[in-house]
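The complex appears here minus one protein chain, its other protein chains still in place.
Letters A and B mark the chains as written, and numbering starts fresh at 1 in each.
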Amino acid sequence: MRWHLLALGAIVVLGAAAAFGLRDAVTLDLFFTLLLYAVLGQSWNWISGYAGNISFGHAIFFGCGAYASALCVTHGLSPWLAIPAGALVAALLALVTGFPTLALRGHYFSIATIAVAALVDAFVRTQPWLGRANGFELPIQSGWAALQFPDKGPYVLLALALFAIVQLATIALERSRLGYYLRALRANHAAAASVGIDERRWKLIAFAWSATMAAAAGVLYAQYTLFVDPPSTIALAISIDIALIGVVGGIGTLWGPAAGALVYVVLAKGVALRIGGTGKGYDLVIYGAIICLIAAWKPHGIVGTVVDALRRRRGAADIPPGATGTA
Amino acid sequence: MHVRRLGALIVTALVAAAVSGPAATRAADAPEIVIGSVLPLTGALAQTGAGLRTAQQLAADLVNGHVSYPLPMVGKTGLPHLGHARIRLVFADSQGKPDQARAAAEQLITQEHAVALIGTYASSTTATASQVAERAGIPFLNPDSSAPGLTARGLKWFFRTTPHDGTFAENFYQFLGDLKKSKNIAVKRVAVVGEDGLFGTGAGDAEEAGAKKYGYDVATRVSYPATTTEVNAEVQRVKTSSPDVIFQASYVPDALLFMRGYKQQGVNVKAIFAQDAGFVDPNFLKAIGADAEGVFTREVFSMDIKYRNQAVPLIDQLFRQRSDGAKPLDGNTARDFMGVLVLADAIDRAGSTKPDAIRDALMKTNIPGKLTLMPWSRIHFDATGQNDGGAGIIEQLQDGKYETVWPFDVAVRPVVWPMPAWKH
Partner (left out) sequence: MADAGVEALTTFEQLLAGGLLAGLVFALVAVGLTLVYGVMDVVNFAHGEFLMLAMYATLGLALVGIGPLVGLPLVAIALFLFGVVIYRVFIRRLLAGPPEATVFGTFGLLVLLQGLAQSLFTGDFQSVPHPPFQGTLRLGAVALSQATLVEGIGALVLTGALFAFVEYTETGRAMRAVAEDRVAATLMGIDVQRVNALAFGIGAACVGAAGALLMLSFPVFPTAGASFALTAFVVVALGGFGSIQGALVAALLVGMLEVLGGYYLAPELKMVPVYVAYLAIVLLRPQGLLGRR
């Protein structure tokens, strides 16, 4: 616990120093993207890692925030309003869709999330007030009131703050009754139910918080990119990216999403820059191969593997591999 | 036969001269001028992006070279008003995504110190990359995005050479108007069909607006998911609305599905007006065979322009030599080629690499149409930054090949009207 707080503190201090000290837009863009993906990965981790319901539709909650931002700004309202509004809509969407579907297990839930996301996507594409396929472009402004800045520093600070809040919330989750119940449900839902844990209730709470975090990230994304349309916010491809970040780092672990985001950003930017420029799809080949290797040989992700190794060194060999939720 | 071979020899000689590198007239320490180019080099649009990159690089090399063609700035060994400085293109990858395009534009401005940006093909990535340029006060030239809204944003630093969807839609209605005069045709009801992405929605909206403006009835508007595997309902909707003509924006698989559906269901219309894309793809033409005979398409470029500018076949040959799989010059690559020349022309006239000077020069751009590869009257920007000399052409599939049929003064074949009815 203390180590986690120290690590988080170190990241915040270093990040803030970078945000104030660095002028290089490219490096700061990398930091921002990294933090944003880490938040999205952690948001996914709440429902899919800790609660164990693998979602392939998480981008719709990200989209709630992004579209809230676009609607507020284009209607002359403050983008700050988009944070509570987007979070509220996302949480309601999570409750409404989660109430029936969270009872589903395994593939049934995963495909249900694809179905729900496809319905949301189809809905947005037919609604003129949501910009249909054209989406929204946010007009250029500057300053804290407009939540838009000519420099990258403030964006990195905001992303850093969001990341810190989400990590603190996750530390709290791991030590809370909610976290304990979710772990119990994930390990054996029948046994958990027999001792009176209400699966639907606790998973709905986790789902709503998870959606809230993704929506906050969506607002930040919209204010940063100043462009919101279905393929860049709510499409299946975005949901898949979010899930990948969660899995590569190690699901159900505190630092897994951050590690996954790091790998994702390095791969997406590094691989694409080095060898992707030919348009031959080699980037996809390498990307796919790495995911295959991780899935087949390091299925607990990066953090899971490190934690298991640490455990073994401490001689705690009786803990089964993968049961890293208590990290 | 002999004459043709001689012609080929001359072309080859010119080509060899053009690529043999710059002459020694330039001072060895002439400065370099960096133009940043944002293109989709990876991701779903990577193939298109690779072609655009080749076309832009070819244009830059010709500007830096010494062989001249009837094109602006080509063969002056760099920019004469800047001490024959060479232009250097630096490419950055948009991955076809709005957020990556934004990051790429920032990288080009802050790290590469680009004096101007060009790109980015997809309208959504052009939207974000041009905002970065606007904020930084750097001119942005867009040669290839067709969403009408891009020049309606009131940006100061944004210039677009290509005509947009609104112009293309108007072209169709002007063509119908011309036909009414010359052939006394009767067209009242139009069906607007398109995939539900930015491409189909943008084209469809412009066509619907055009229908209102030019006094046509929209019989039906059909918007379908681009990845669909069957179009039974869509074809029935078109059929029961009994249109006179169909406007269609589709990619290859859906274009095939629709054409086969129209044939099976006996949907006989006087004309199908396609928004190039799937309908001009060689693989579509191979797969559909004679069934697409008579289809019209809007185009931004045609090799027929060679009758106006003799550089067209030469640039085509140079482009083929450099492009993967020896692809011919097409509407996208020709527009991006011209885009680099327009920027080079403005920077040269500015005689400076200061953004304000380049912007002022861009606003005074006035390149006559016959000095371009395009069927345009000129390149000249209006107050919104839109080229007001841009226009499309309309081609018709005749004997298995798309031939220019409109505007009538550049047409190489007469219009066949109506399209042949389906034979069963």
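Assume a contact is a pair of C-beta atoms (placed from the backbone, for glycine too) under 8 Å apart; a residue touches a chain by one contact, two chains touch by 3 or more.
Source: prediction; values computed, not measured.
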Pick from A:66, A:130, A:235 or A:251: which residue touches the chain that isn't shown?
A:251
Using the touch definition up top, pick the residue from A:116, A:215 or A:254 that touches the left-out chain.
A:116
Tell me where the left-out chain touches chain B, residue by residue.
44, 46-47, 196, 222-225, 227-230, 232-234, 236-237, 239-240, 252-253, 256, 260, 263-266, 281, 283-284, 286-287, 325, 424
Across the whole complex, list the residues on chain A that are touched by the chain not included here.
54, 100-101, 104, 106-108, 110-112, 114-116, 118-119, 122, 125-126, 240, 243-244, 247, 251, 280-292, 294-297, 299-300, 322
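In this text, only the chains that are shown with their structure count from here on.
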Could you state the distance in Å from the CA-based centre of chain A to that of chain B?
38
Using the touch rule from the top, collect the residues of chain A that touch chain B in their complex.
24-26, 29, 33, 122, 125-126, 132-135, 137, 139-140, 150, 221, 224-227, 229, 231-232, 268, 272-273, 276-281, 283
Quick check on the complex: what are the chain B residues that touch chain A?
41-42, 46-47, 49-50, 91, 93, 95, 97-99, 102-103, 106-107, 109-111, 124, 127-128, 131, 134-135, 147, 149, 153, 196-198, 200-202, 223, 225, 324
